[in-house]
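Just one protein chain is left out here, and the rest sit where they should.
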Amino acid sequence: MGATDAPDGRGRHRELGLTDHEYDLIVDGLGREPGDVELAMLSLMWSEHCAYKHSKKLLRRLPVEGPNVLVGPGENAGAVDVGDNLAIAFKVESHNHPSAVEPFQGAATGVGGILRDIFAVGARPIAVLDSLRFGEPADSPRSRYLLEHAVAGIGHYGNSIGVPTVGGEIYFEPSYEQNCLINAMAVGMAPHERLTSSAAAGVGNLVLLFGALTGRDGIGGASVLASAELTDADDAKRPTVQIGDPFAEKKLMECSLELLDRNLLASLQDLGAAGLTSSASEMASKGGVGLEIDVTKVPLREADMEPFEIMISESQERMLCVVEPHLVDRVLGVCEKWEVLAAVIGEVTDTGLFRVLRDGELVGELPVGLLVDDCPLYDLDPEPPTAALYVGGEQHVATDADPLTTLKALLASANISSRRPVFEQYDPVVQSRTVRRPEQADAAVLALPVLCARSGALDEPIPAIAVSIDGNGRRVAVDPRAGAAEVVYECAANLACTGAEPLGVTNCLNFGNPEKPHVAWQLSEAIDGLAQACRDLGVPVVGGNVSLYNESPDGPILPTPVIGMVGKLPDARAAGRLGFANPGDRIALVGEFHPARDGSEIAKLHGSAPAGALPVKSVAAIRAAHERVREGVRNRDFTSAHDIAEGGILVAIAECCIAGGVGAIINLPDGLDPFGEDLGTAFIVSGPSESLEGLPIIGVVGSRELVVTGRFNVAVSELSALHGQGLSALLSYAR
Amino acid sequence: MRARVLIRPKAGILDPQGQAVERALPALGFTGVSEVHVGRLVELEVQDESQLPAMCERLLANPLIEEYEIQTGHTAAWGERASEEGTAA
Partner (left out) sequence: MKFGVIRFPGTCDDVDAQLAAARVGEAALLWHRDRDLQGVDVVIVPGGFSYGDYLRAGAIARFAPVMESVIEFAHEGGLVLGICNGFQILCECGLLPGALLVNDHLKFVFRQVRLDVVDHNTPFTRNCPPSLSIPVKHTTGRYYSPEPVQVVLRYAPGENPNGSQDDIAGVVNNAGNVFGLMPHPEHAVDALTGSTDGLTIFESLRTAVGERVPVA
């Protein structure tokens, strides 16, 4: 029967976030009541954050297989083959709730966590990207504060550890006011043979914890911070915030990679949410073994920690590995070289049990399967909303404004203006691979081989990858299925502009409370849209993360699936650029473009709510357009390529002018809405006229003005100033 | 013996952190604030306090740009630091 609040404390499980039903399942599974340590461990492993209990069934709809997939979902990060015996591992993860409480540390540790996921699979991190959402900066000092501190935190961690931050995106919408989104993506590279599993193997092998000391950081973080809606009492949660130390992680990363290079580890795993409990039990589960850990052997930052605290501490910058006994001394030697603390804390057993000891005395004993696999998975109860979930905002530009006024308003708007004030706080070039940095192309481009004086000699190609991250909550709110699909097309379009073909996708699904039917519907529809678009383009999903309960008393956030995509291009020397460059080049429109205004940026500036319908798309036309752009870039037919995204075709053309510092004369096709949107379908390319054969020509590059025939002339310098100052004008901290 | 070293930018050196705080306080309604400087506090347990000036000169401060002040013997007034959480924010 259900648990009660009996004087013996049987109600504790509720405070820890477990339902009575879940508690009963635990008692049934154990055949007894769990002890303190066991209950703490179970409550975290059975939280939404660790068990994905409200999303796991839906996620099975995503396509996860493909010819290039080396590691699919389930490991710390997925990985794809990019040829030459190289693998690219990548993953995006949210750190939304910790960042809402403490944006600098929340964002910093978000980056630290995703980087550990990458080197835990044996890959050296080569890039970070981030996707951020905040409330309206013009109206909200809190949003400006969150943006300023989150950006500083991301930069602090990535810059200090020596991994370039090469891209990202930021959008501002009122629904993110109480629930900012901080999604960080990391990309790593490894020779195939260094890819490592987290499955614990070899009964009798030793379990070794290395990295930072264990303190009371984030005790209860996984269940308290990540699985409950935020309330006004958040100040009281401050002590549970984890503090990031990028210097410690830098040493941990170099140490981990050297241990793998020397072939000293049987398996490797990072410590993230739920700390030792989650890491160790997942290692045991994957390896089909048991584990025994003695908490007295864990090096502590604070002497008086209880066993349950040690088991669930979320102190950052720690890794767990399994080592054959005869290799332990060599492992400790590598750790000493990198000044990384290490301790043997337990061993692999054949019992299938996770046993926790304190100085040899048993304080907890749970079947690994109960911890990892037995959390109930819930079916959602999706219902389309019957009333509008989101309202419109203030009107910022008149609906009958002339096109130039509208263009200027869009270019200066918070969502479209230059991200320079943000990305100038990130190092995009460390590691010497970055061939395209922010504002040079629609996706970042990273050379795979080390660049040296002989690179490209004898006309040998320099293989490279392109990476992009995208999301658009407004359009997913209009139509979760079509909007989520559009995000995938848009991300692939970004890659096409550099000449890259998609290899794999990672996603982060940021939604409200899935126990509410309309949020469940958004989630279910969006996953179907993602799945369909990934199948349309033949790109598998190799990993991801779900962040639910992003909800405040005013309602849920806009449904925000964020897509990270990795693609390959054969030669970095031909990587595309977005800016017009050569006066006299013709400008062409590629793709079937059916712009409309529902869910667009212009609709937002008009004060409209995100509602209505998105344009119907032809998958065949999208594939053909992407292919055409990719080939044109690879063959160096095009001087520039840029996808038509938020703001519509005129904004896209203006961005090409601003990036290149050169003007253009444009004849817009009759009847084409200059500000409507149809994301992921169409492109603006420029090149010599003979290279654009067969494409509809809409203009020519030249002069210092953007001329739209019959509508307006404007100096590019004026547009550039508006675009450049748009975000800084809204931010108190900008110079 | 417990010692504290207070380190702050030398007079005349531009202190943008101090300026930022000085600008931010009036925005929160605190008026009449001036001469704000932001520095660092180093707390340490030392056996021989006569070494403290040398420690400051060689490592804890950069005498070219920073000045320092050594405080000792104030243990009771500083309060005990029982744990990370024990300190008021």
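Note that the chains take the letters A and B in the order they are written out, and that residue 1 is the start of every chain.
The rule is simple: a residue touches a chain if its C-beta (ideal position, glycine included) is under 8 Å from a C-beta of that chain, and two chains touch if they have at least 3 such contacts.
Just so it is clear, the model here is predicted, and its values are computed rather than measured.
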Quick check: which displayed chains does the absent chain contact?
A, B
In the full complex, which of A:573, A:597 or A:623 touches the chain missing from this view?
A:573
Out of A:86, A:243, A:401 or A:451, which residue would touch the omitted chain in the full complex?
A:451
For the full complex, which residue in A:161, A:412, A:465 or A:603 touches the chain that was left out?
A:161
Can you work out which residue in A:53, A:133, A:216 or A:251 touches the chain that's missing from view?
A:251
Just checking the interface: what residues of chain B touch the absent partner chain?
13-14, 16-17, 20, 59-60, 62, 64-65
Chain A positions in touch with the non-displayed chain are 152, 155-156, 159-162, 245-248, 250-251, 338-339, 423-435, 437, 447, 450-453, 455-456, 462, 572-573, 733, 735
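The definition used in the following text is that only the chains that are shown with their structure count from here on.
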With centres defined as the mean C-alpha position, give me the chain A-chain B separation in Å.
39
